[in-house]
Structure formats: structure tokens, C-alpha cells
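And then chain A:
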Amino acid sequence: MILTIAVAILILMMMVFAVYSVETKDLLYAVVGTMAVSLIVSILFYVLQAPDVAMAEAAIGAGISTAVFVIAIKKTERYEHD
Partner candidate 1 sequence: MVNIDPTLMIGIPLFMGFLIPSVAIVWKNSPRYLAGFTILFNLIASTLLLIRSLNAPVISVLGGWQPPYGIVFVAGPLGSMLALLISSMTMLTWFYLPPHIKEGNETKFYMLFILLMAGATGMVLTGDLFNLFVFTEITSIASFSLLAYSRGKDEKEAVEATIKYMIIGSLSSAFFLIGIALLYGATGTLNMADLASKIPSANHNLVMMALAMIITGLGIEAEMFPLNGWTPDAYTGATHPVSVMFASVVVKAGFFALIRVVFLIFGAATEALQILMIFGLLTLFVGESSALRQTDLKRMLAYSSIGQMGLLLVAFSLNNQTALVGGLYAMLNHAIAKGLLFMAAGSFIFALGTRDISALNGMGKRMPVTSALFTIGAFSIMGLPFFGGFISKIVIIAGSMQAGTEGMLVAILILSASLIELVYFLRVVHRIWMREPEDDSRLKEAPFTQMFPMIVLAAFVFLMGIYPQAFFKVLIPAAQELLRGLGTMIGGA
Partner candidate 2 sequence: MIKKSIALILIAILFVAIFFTLANDLPFGDNRTTTGVSDKYIYHGVNDTGASNLVTAIVVNYRGFDTLGEVTVLFVAATGVGAVLYNMGRPAGKKRKKTEASLIVRTGSRILFPMMLLFGAYIFVHGHLTPGGGFQGGAVIATAFLFKYVSDTRYHIDHNKFTATESVVGMTFALVGIMGLLLTGYFLFNFLPNGSPGELLSAGIIPIIYVAIGIKVGAELTGILDNMMEVEQ
């Protein structure tokens, strides 16, 4: 029961972060948002008993790809224009 509630909260948080990172004009915040999504997905994978995928998601989704995004933003622009 507690696990179900925790998972529901995590999914809700994931959706909030996902929408936030699409909507925000500050790309750096958007990247942090996607990183949060990856992190939560990784926890969910672990809860669903898929530790292998959880590790990959944590290392690549939350780690490397965030770094790549941040570097890309640093080389270009931080704010999105209309």
C-alpha cells in the first residue's frame, strides 16, 4: 500500500517535471527538469525490479546526457526566444 502511494507520488512528480521542462523558457532549468524525470524513472525501474535498466537510466539519463545538454547550453544560449 505504502509502496503504491509512493509510486503514485513519484509518477505525479515525474509528470510535473516533464511538463515543466517542456514549458520553461530557461533551458538550463529544462535540463534539470529532464534530469529529475530520468532520476524518478530510474527509481521506478528499481521499484519494478529492473535494476539493470535503473542503473543505465541513472548513469546515462541523469548523468551523461545532462552534462551533454549543459555543455551545449553553455556553448549556445540559455534562454529560449519565441
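Going forward, a residue touches a chain if its C-beta (ideal position, glycine included) is under 8 Å from a C-beta of that chain, and two chains touch if they have at least 3 such contacts; residues count from 1.
How these were chosen: all candidates are chains of the complex that A comes from, given by their letters.
Given the structure is predicted, the values throughout are model-derived calculations rather than measurements.
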| item | value |
| --- | --- |
| Touching partner of chain A in this complex, picked from 1 or 2 | 2 |
| Chain A to candidate 2 touching residues, read off their complex | 50-52, 54-56, 59-60, 63-64, 67-68, 71-72, 74-76 |
